[in-house]
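For reference, the structure is listed below as structure tokens.
Heads up, one of the protein chains got dropped from this complex, but the rest are sitting where they should.
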Amino acid sequence: MIHDLKTRKLSPELIVRIVVGVILSIYLGWRIYLSIFGDQAYGPDTWLRFLITGLVIGGIYALIAIGYTLVYGILFMINFAHGEVMMLGAFVGFFVLEAFAALPTPTEGNPELTFLNAYPVIALILVFIAGAAISALMGYALEKIAYRPLRNAPRLIPLISAIGASIFLQNAAQLLFGPQRRQYLNPDLLARGSGWMIQVGEKSVMLTYTGVFSFVLSILLMVGLFFLVKKTRLGKSMRAVAENKHAAALMGIDVNAVISKTFIISGLLAGSAGVMWGIHNGLFNHYVGFLPGIKAFTAAVLGGIGNIPGAMMGGMLLGLFESLGPALLGIDFQLKDVIAFTVLILVLVFRPSGLLGEALSEEKV
Amino acid sequence: MMKTSLKSATRTGMIFGLVFIFLTLIGFIVVGANMFGGLFVKSAENQNSVRVDAVNLLVFISLFGLLSGVVFQKRQPDAKWMHVVLGGLFTGLVIGLIAGGAVFLIGILHVKGIDLRNYLPNLGPDTIKFALFHSTPLSAAQTYLIFFIIFSLAGALLIKVISLGDGLKSVFDQVKARAAEQVDSQQLRDLMKNKFFLVGVGLLVAVLLYFLPLMWGSYWNYIMGTVAIYILLGLGLNIIVGYSGQLVLGYVAFFATGAYTFALLTAPYPHAIGLNPWLAALLSVVVSVLTGLLIGLPILNLRGDYLAIVTLGFGEIVRILVRSDLMTPFTNGPNGITNVGQPSWLGDVFSDVNYMHFLMLIVLLGLFVAKRLKDSRTGRAWIAIREDQTVAQATGVNTFQYKILALLIGAAFAGLSGALFASRNQFIGPEDFTLMVSINVLCIVIVGGMGSLPGVVAGAFVLKGLPELLRELSDYRLLAFGALLVVMMIVRPNGLLPDRTTWFSRPVPGKDQKNYDEVNQ
Partner (left out) sequence: MKFKSFAVLYLLFVVALSACVPEPVEEIPEASSEETFPEGDNLPQACLDDAFGCAVIPSGETIKIGMGAPLLGDYSMFGIDISQGVQLALAQDDGFEGWTYELIAEDTGGLPEGGAAVANKMVTDSTVVAIAGHIFTGSTDAAMPIYEKAGLPMMSPSATNPMLTQKGSAVFNRLAFTDADQGKTAASLLFDQLGIRKIGVVHDGGSYGQGLADVVKEEFIALGGEVVAYESITPGEADYVAPLSAVASGEPEAVYFGGYAAEGIVMMNQWSQAGLDGVLFFGCDGTYGVEFTEKTGANSEGAIAASLVPPDSDEKTRFDAAYAETFPTKAGELSAFTWSAFDTGGFLVAAIEQVAFVENGTLFVPRGALVEAVRDLDYVGLTGRIKCDEIGECNASGPTFYKVVAGEWQPLDLGTE
């Protein structure tokens, strides 16, 4: 559309779009103005709370979205089972924490002390490593079993295979671990529902420890990934394979190995996201990966699929829209998913390749 | 050669071993063993239940071992006898060690009184005792080891023996050739074209279709009715995805608008409009088509995967909006709409038998329409667009028009199905229209065979009717569904009953290497 504007091609379609865009912007701007400055407006403390929630969940969405975008960039397929990889990470984290909490390490002053609370930092590190590692393994296995045999098939076939894998994994988790919701046993150091209190006027807003922890860890992982893709040899190979598989093979890159490693990395990120979800939100069951998976995929498309900074941005933006959107627009909180999808649709209508555009090769599908 | 044999054996063994452990942990070995055991061994009424259980489990293990041997041997068809024997033994050994070891561990924990049901709810004491043959962990593990080794070997040997005689394939070919000699195929083809024959078959089919709903009871009428509605949905999505190649993941949006239109027009609450159900059904179709227009126009030029996610978004938006407080005065929100209108003919409300007949008629009509569309100029345009949109445009096909036409016709089918669903179910609510419905219909279309009409019917039966037949396995139904999808895509990506005019029947290079080479001779 921007291109059309530049060449001054005024088709009726373009005019309709411009008019609709202007009307929408005015309306939205007015709603937002009302909700910030009107009589019924929320106080600054409430806005801060919305912002904090949005950022934390945005970080988690961003991690999962990067996984989607990595796989799409290389294989042009939507890895529907990615949400289940995150779910597996959540389960692994749960079991490891339970194990640590059952390991007694009594001391003089505290006969009931367990490993979890005696060495919380080590415990957390181990939990994350375990969750990320098993998820990475799951990603690898998924690729090997469900996607590799379909490497050359038309695009819809691996999609159905991915859907099948997703359903299988969800139900396997349900049958193995039961349908009831589990609750994470956080170490006391990082207990849920407690945090720093920030004074905003007369009120105080809680900045939870788990929230900050999740957000910081998300940023660190994203920075790490960015570094990996831009500076390391593996990253270069990944970009080469994404650009053109056959040429990369001719250059001596082991395409299969690179693809496996991509799945492993996306699994690592999803697993960490799963553990974070458990630590911050506490409750989860076998279904926990489904909705965040879809939302993260939406976020990846929002930022431009195949584009890693795009996925990060898309994830963050989606989290913020979900949290701030209903309040800004003065609508029900029930409709937050509608906001997310509407934003996606509007962005794609006016900018079909996503916010940051695609970083894909010319090989169109 | 030996080393690769052993590696392959280890790999097969490990995979099967892990699968066995998985099946144990989800409690499937009890259900599965009783099922398979029941097939082979008829147990008397008053036989010792411990023995029955043990026999069933042994049968299960034997079949499992046999399968592992078969899979192992299939990977290396040209191995020497020695390798076959050693490989089979080794596979069995690995499985036996892994599975037997796991059962041994579980048994020890059980003996010590440690209950893992908090974490693994399906690992109850009954399951554990069953897995242990109701005896000690050590003897059970030994039994596992022995039986796996024996039957793995048997499986490998079986395949080797079959492959000696030019394999199973040649057996089938010989049978086919001999059958072909008996029957003059030209006569058969003439018969098929004979008008009287066709009319005769048609009449027979019609008579059968008429009497079946009367005979099989209201439960099956209900199930088959669901299958019929899903056939209609599949036909509609088949036009969008199968014929014109647009991946739409939000098909449920049209289903929902059709169903809600019908329900809102005919139910006494929230708006007591009380429209004639036939008119309401017509209006449902119209509203669905309008929804298709509304959704389709802005997004039709998006690329494949983007179109998919945007339509998914629309599907969710429709569901959430219908459920929301905003629309509750209009749609009754999460409480749904009860007492949806029932169709009636000449004063009598449809009974379940009448309903089934009616649904069959509609399905036949739908199949007819879909078939005529496919063979028409429109259908060819769609196929051209699906194969390569740019080339189609270059040859003068107005892609935009045809794409939106496909979407609208698909929406129409969905609208009609929605009206039928609402009326038959007597109640609809927003959670009847989740993303899973879209995914189910997509699976029906693709598993059945994209673009193929018998495929859609077959897909609907397999994915919606089959789970009802296997009710004892109801807990494991979705697990099997997911596994089936993956396996089907790997083994038979063209679908159950593939469409023969499609590109997909061309050999897939790399996968169908032999066919590829043959074709390119």
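We just call them A and B in the order they show up, numbering each chain from 1.
We adopt the following convention: a contact is a pair of C-beta atoms (placed from the backbone, for glycine too) under 8 Å apart; a residue touches a chain by one contact, two chains touch by 3 or more.
These figures come from a predicted structure and were not determined experimentally.
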Could you tell which one of B:M35, B:L89, B:L212 or B:L473 touches the chain left off the display? B:L212
Hidden-chain contact residue, picked from the options B:T4, B:S49, B:S135 or B:S351: B:S351
Touching residue (missing chain; options B:L105, B:V171, B:L198 or B:V391): B:L198
For chain B, which residues touch the unseen chain? 192-193, 198, 201-202, 204-205, 208-209, 212, 214-222, 323, 325, 333-336, 338-339, 349, 351-353, 367, 371, 425-432, 452-454, 457, 461, 469, 497, 499-500
Spell out the interface residues on chain A facing the chain that's missing from view. 42-43, 45-46, 49-50, 53, 57, 179-181, 183, 192-195, 203, 205-206, 208, 277, 281-285, 288, 322-323, 326-327, 332-334, 336
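In this section, only the chains that are shown with their structure count from here on.
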Residues of chain B touching chain A in the complex: 22, 25-28, 119-122, 241, 247, 298-299, 301-306, 308-310, 312-314, 316-317, 320-321, 323-326, 435, 439, 442-443, 446-447, 450, 475-476, 478-479, 481-486, 488-490, 493, 503-504, 508-511
Chain A residues touching chain B in their complex are 72, 76, 78, 95, 98, 145-146, 149-161, 163-172, 175-178, 294, 297-298, 301, 305, 331-332, 334-335, 337-338, 341-342, 344-345, 348-349, 352, 364-365
